[in-house]
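Below you'll find the structure, written out as structure tokens, and then a few comments.
Let's turn to chain A:
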Amino acid sequence: MTSMTGTAARMMSGFGNTSLGRAFGSILGKVAGGFLVLLLLTAIFAPWITPFDYAAQNLMNGNQPPGWPHLLGTDQFGRDVLSRVIYGARTSLSVSATAIAISITVGMTLGAAAGYFGGLFERCVMTVVDLTWSFPDILIALIFVAIIGPGLTSTTFAIAIAYLAQFTRLTRAQIVRLKRETFIEATINLGAKPHHILLRHLLPNAIAPVIVVGMLAIGDGIVLEATLGFFGLGAQPPTPSWGAMMSSGTAQLFLSPWVIIFPGVVVAVTVIMVNLFGDELIRALDIRDRIRGA
Partner candidate 1 sequence: MRHQTMTKLLSGTALVAALTAFVASSAFAQEAVIAFDAGELGATSYDPVTSSNLNTATSMIYDRLVEQDADQSFHPHLANSWEEASDGMSWTFKLHEGVTFHDGTAFDAQTVADWIPDYADTENAFLTAAIESVEVIDPLTVKFVMNRPEPNLLYNLGSAFMGIPSQAAVEEMGADYGVAGAVGTGPFKLERFDIGLETVLVRNDDHAWASDLSENQGVAHFERLTFREIPDQSTAFLELKTGGVDVLLGIPTDFIEVLKAEPNVTVIQMPGTGISYMPINVTAAPFDDIRVREATGLAIDQEAIVASIYKGVGAPAHNFLISSLPEATVDPALNVTHDPERAGALLDEAGWTMGDDGVRMKDGAPLEVKLFTQNGSEFTVLTQVVQAQLAAIGMKADITVFDSSTIRDEYKENRHQLAVRAYDWNNSDILDWFFSGERLGYPNVSMWNDPEGEQLNKVAMEGSANSEERIANFTAYHEYILSQHLMVPIYQPTTNLAFNADRVSVPDPVRGTRFRSQTVLDMKPAE
Partner candidate 2 sequence: MTVLSVRNLQVAFGAVAPLSGVSFDVAKGETLGIVGESGSGKSLTAMAVMGLLPLAGGRITAGSITFDGQELTTLTEKAYRRLRGGRIGLITQNPMTSLDPLQCIGPQVDAVAVLHLGMTAREARARTVEILGTLRIPDPATICDRYPHQMSGGMKQRIVIAMALAADPDVLVADEPTTALDVTVQAQIIRLLDDLVKSRDLALILITHDMSVVAQTCDRVVVMYAGRAVEQGPVGDIFDAPQHPYTQALIGCIPRGLDDGARLTGIAGTVPTVLNYPPGCPFHPRCDRAEEVCASIVPELEPNATGAVACHLPGVAP
């Protein structure tokens, strides 16, 4: 939870209130932003707002269709689907957001270094990055989880690695572009040290597009977590995650579709909202040109 709110806070502080305000400005932005804020609050306060214990089984009350008191029905263990969907928000969002935060941090470092220093170093980094970028993310994630073992931590790292290339490419493109700009040339000519130039001048200028792309990638991360869940990896039972719920036994789809459909719909809606808000943010920040650079 801390990691997730932390990420959110970092994302918010990345750009001024005005641009964020502008992203909220349009109707679409308002709807999407409102939804995401609500979702975030739901995730943070999940333990207090779930109507039932997400793990409490009642085998004799399994596969109940939506109704009262189980608004979204129960799964085959008799667990409350609504409570699990709410709690799942916590798992899915924190895994995806943490993964993307790691991905951004490492990707920006690599990309900035590659873009700044250039030469053989850049060539090596970019070859590796392009290779991972071209490799199916699901394969990368599956192999990685197989190597370091199951669990949410490894899922997080697997997603982080799968999306690393994106941020490295983006940051590098930003740095290469900025390096050509006059004020940086001037600073270099004045004899400033490389790390100083990178940290003080280049990175702050490159950060906004990376953050926005990162926000969009959180949506992809949620989908990848769901796909890992399809292979039975990811959140360890009985901890609910949307992905794990969506793939909890295919027979469920025909027996008690609500167990699978509700988390699926929540994933779809969340990813759409993330994308809409990201688009609005891009518009508000006017950084489309820079995002395209990678």
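If you want to know what made the cut, all candidates are chains of the complex that A comes from, given by their letters.
By definition in this document, contacts are C-beta pairs under 8 Å (C-beta built on N, C-alpha and C of every residue); 3 or more make two chains touch, one makes a residue touch a chain; residues count from 1.
Given the structure is predicted, the values throughout are model-derived calculations rather than measurements.
S.K.: Scan 1 or 2 and return whichever one touches chain A in the complex.
M.R.: In this complex, the candidate that touches chain A is number 1.
S.K.: Okay, in this complex, where on chain A does candidate 1 touch?
M.R.: 57, 59-60, 62, 65-67, 76-77, 146, 149-151, 231-233, 236-238, 248-258
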